[in-house]
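Missing here: one protein chain of the complex. Every other protein chain is in place.
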Amino acid sequence: MMNTKVIDLKDALWLLLLAVLALLPLVPFVSGSFFGMHVLILVLLFASMAQAWNIIGGYCGQVSFGHSVFFGIGAYGAGMAVVTYGGLPWGGILAGMVLAAVVAVIISYPCFKLTGHYFAIATFAIVEIFNRAFLVWEWVGGALGLDYPVIEEGLANLMWYETKEGYYYCALGLFVIVFGIVRWLESHRFGYYMRAVREGQETAESLGVNSTAVKLGAMAISAALAALCGSFFVQYNLRVDPPMVMSLDMSMKFVLVTILGGSGTLAGPLLGAAVLIPLQEYTRAFWGGLGGGVDLMIFGVLIIVIVIKEPAGIIGILAGIGKSLARRGGTAQGGA
Amino acid sequence: MALLEVREVTKKFGQLVANDRISFSVEEGSIVGLIGPNGAGKTTLFNCISGLFKPEGGQVVFDGKDITGEPPYRIARMGAVRTFQVVRPLKDMSVLENVLVGAFLRTSDRGEALTRAEECLRLCNLTAYRDRMAGDLPIGGKKRLEMARALATGPRLLMLDEVMAGLNTTELKAALDVILRLRDSGITLMVVEHVMEGIMPIADKVVVLDGGTKIAEDIPARIVRDERVIEAYLGAKYGRRLKNGTQGGSRD
Amino acid sequence: MSRGSRSFVRWFILAAALCLLVSPLTGAGPALAAEKIIKIGTIFPLTGPVATAGQRCQAAVQTAVEIINNKHPEIKVPLANKEGLLDGYKIVLVHADSQGKPDVGKAEAERLLNQEKVWALIGAYNSSVSKPASFVAERMKRIFMCGSSSSAALTQRDMKYFFRLAPTDATESVDFVEVLKWLNKTKKAGIKTLGVIYENSEFGKHAAEEAKKAAAAGGFKVVADVPFSPGATNLNSEVQTLKGSNPDAVFGAVLGADYSLWVKTMKQAKWLPKIVINYCSGYQDPVIAKQLGPDAEYFMGSSGYSPQFASLMPAVAPVEKIFKSKTGGVPFDGNSIQEAVAMLVLAQAIEKARSLDPDKVAKTLMENTWDSPLSLGGKVKFVKGGQNVQAKSIITQLQNGQYKRIYPEKMADAKIVFPMKPWDKR
Partner (left out) sequence: METFAQVVLDGLLSGMVYALVAAGLCLIWGVMDVINFAHGEYLMIAMYVSYWLGFLANIDPVVSVIAAGVFIFIIGALTYLLIIRYTVGKPPLAALLATFGLAMFLKNLCLNRFSPNFLILSDTWLGGKTFQLGGLIFPAPQLAAAALALIVVGLVYLLINSTRFGWAVQATAMDREAAELMGIDTERIYILIFGIGGACVGIAGGIMPSYLAVHPEVGSLFGLIAFVCVAMGGFGSIPGAFLAGLLVGVAEALAGFYIAPVFKYIAVFGLYLAVVFLRPKGIFGW
């Protein structure tokens, strides 16, 4: 009865948010603040990364700590297209996405036989293997990494030196693509199948769901989108080496942002990124220079607090506040 | 022609033989009861048919095709769908969404699936719970959800695993009604029950398992008199006493 | 109570999130330009695996700034004897932590330049961080002073605003090979084969490549090429591999904790080559050398500075005193002192250019030869690309816990112990 209407309202809110985000750089005190733009770009990038992870980790329930591998493959795709072959990044981005999806399917197939912590640790191991293999693989630049040459800036080369607006709109485009895909998946058969597999694999199978195919499909989409984010990351930083992109640290960020925001929900990754990334950047800006690791200590404690106090993530906090407001409103009315 | 044929199916767990060369058939459009005391191997057999277990020997033939060892989802897609004795709701999804998962088997269109799901909810008296989280349903609701979900896949053979256990008389009657209605709409049913009362009035045929072997296969009326069945259910001593009792006539 | 505390946490987190979200929008506002200050940004790895080196580099820059801003008649370094620059300008440092990560270093460079409005940057220790960070500065036409990053590639980029003080691994490698030739000639050392052990990172890899190039040019055969993963739990197979091919000489690019593990593992394996020469690395760290004690003896390495150079560089001692007060007594090493030099030379250039126009200062930096009592050669001279061609290092050997100068001969204060004393004869 209400179903379609509710979705419309939700989507309208999303569109409104996007419109605000799209207009943000036009406001002078935002575009004037270079660092502010940087933080906004990172928020959009990490929201997209988390959302990509959310497909397999949140909706499909397979908690992978291996996404930095796909992220890295995407980064190397773009990086090698520009640095090694001296071309435009676009072909590399596409190749990176396809390759990431293929690699994801190949390594996930045996991994999906593992459950719980065995799966998690297997994905740790895969990250370490890729990290170390890329460090010695001369073709991809090995430990030296790839440094971008100075070339013409602009959309064709997907890089800008002096301004952040170009990157910002690209990040926004990335965000729209990734969130759009997840939004579409969520309301279609595949989305329901993913959640069914998460909630009960045998049950889903009994209803005709090929759970292996669903998981592999979700992993492939997730990996391809992670690779897309990776290629943006390398275009943004103009350098790539294995510790930058293929590390457990990077993998943990995929998971943390999603889980702290609220996994398995469309808004969770954005919320997570909108809180964690500014926190990370600003604590570093305020305290990082002292050299005491104070920023990272605060960050660590914050993770602990959120995880044990609010397992549903920030979206849970918002829902709680909404509820308590409603309750308060209710009692107020009752009193009157 | 039989819709489902079970031929000499054998399933072992280590030394334990859970199903020993069991054979029977389920005719199209009929209701077949599969009964037996606890540990008789009913659910194991169910799992063998629905693909959850791979039997060590024998064959399962559905609609003329050998489906032994096929994965569960493929068997479900062919039209043989089962429910679980221990209910398995997809907890963090709403009741409607649970049923939608089933409904998506025959269509990828959301609107069509929605219509079908609503229909199944209505059939199983779940419309009121539609937007509740499946994990929050009372146990009776969860049992009905199992059925609604299976039904939404548009099965030809619906295999129900103890859906009537624990229901009170009114609920039982409603459940039986639903089953009969399903049969009338052309669905073949295979119903596993631990208690006989539920299934006897509506079954066309009853298969009785005990200790992993089939001990009887007949129409309900004859099954209730079958000595081996009575023995299996009440134990050898009671079975003998019961037999003596009937022979002795007016002893008490 | 639990509900109360829970909802408090909720509100707290939400409020914090809102503050942080809003703060980039409002921005820091225009910097107050009332006082006569020159803001200089530093970027070093203050946390993470190479934090030790990063924190010492940061302290070195602070030391230099203290000398520049205040009157220190006891210090014989340009600008020490007056307060500030350009008639009253003082330098204010803004520090940033790169965590040793290129992406973080780049973002911090942008933040310092755009948000903190620093006038120039100093950093970034890791070559892999210096690259993108200096690139940001170059595009914004800001000067980037690089003290200690050693990758030769940095100064092959033709940048206009980039200046590097330290010798590159390329020149160091050539020096090392010279030492081997010198030994062959003067001591009939008979060194023919070479092993290279290096951490598999940008730093180690570069050093090893230059080493192999130099070895080939010098007619030495590289028989063992041993990269390893930094932060290893043990170095057994690395040492076994070296032992297995038994080279006459070993060049090492091994940092920090790995260096002490490497030395100890060689001792356990009862193996030593005739000679070991290290790139600026764990060998140079006076703390590690002290803690390793006798085990560290007879290893060699190149160094732009060590406390035993005092007789060559008398100006260092009073500066080092300030530095030690910031590091809890740790003296300068070859890396950190270069960062102090970077700061001092930059200040001298500002003074000489009489201007805060980065173009003018960069031009001045490039055109002049600078007095630098803290540098081994006493001079600093940049050439196209920003390399300091006066960068010198001395090959030292640890003898009795002292870094003794061995090569070049005219700067030597001790004779080389060659070959290294085997473990069982110590």
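Going in written order, the chains are labelled A, B and C, and every chain counts its residues from 1.
As a convention for this text, contacts are C-beta pairs under 8 Å (C-beta built on N, C-alpha and C of every residue); 3 or more make two chains touch, one makes a residue touch a chain.
In this text, all values refer to a predicted model and were calculated from it rather than measured experimentally.
Displayed chains that the missing chain touches over the full complex: A, C (touch as defined at the top).
The residue touching the chain not shown here, chosen from A:A120, A:V234 or A:A285, is A:A120.
Within the set A:G91, A:P149 or A:G300, the residue that contacts the chain not displayed is A:G300.
Checked against the full complex, the candidates C:G84, C:G123 or C:G256 give a single residue touching the omitted chain, namely C:G256.
For the chain left out of this panel, the touching residue among C:A153, C:A232 or C:V389 is C:A232.
Note that of C:S127, C:N200, C:Q284 or C:Q348, the residue touching the chain absent from this view is C:N200. Within chain A, the residues in touch with the undisplayed chain are 63, 110, 113-118, 120-122, 124-126, 128-129, 132-133, 135-136, 248, 252, 255-256, 259, 292-294, 296-297, 299-304, 307-309, 311. On the side of chain C, the interface with the absent chain consists of residues 47-49, 51-52, 54-55, 200, 226-229, 231-238, 240-241, 244, 256-257, 260-261, 264, 267-270, 282, 285, 287-288, 291-293, 295, 328, 330, using the contact rule stated above.
Everything that follows uses one rule, which is that only the chains that are shown with their structure count from here on.
If you sketch which chains touch which, the chains link end to end in a single open path, with no loop closing it. The most distant chain from chain A is B, comparing centres defined as mean Cα coordinates.
Chain A and chain C have centres, each the mean of its CA atoms, that are 35 Å apart. With centres defined as mean CA coordinates, chain B is found 44 Å away from chain A.
Chain B and chain C have Cα centroids lying 75 Å from one another. Residues of chain A in contact with at least two other chains: none.
Contact residues on chain A toward chain C in their complex (touch as defined above): 27, 29-30, 32-40, 42, 132, 135-136, 142-145, 147, 161-162, 233, 236-239, 241, 243-244, 274-275, 278-279, 281-282, 284-285, 288-293, 295-296, 305-306, 309-310, 314, 317-318, 320-321, 324. Considering their complex, residues 3, 187-189, 192-193, 195-196, 198-200, 202-211, 264 of chain A touch chain B.
Residues 50-52, 71-74, 76-77, 81-84, 88-93, 97, 100-102, 104-105, 108, 110, 113-114, 149-150, 153 of chain B are the ones touching chain A in the complex.
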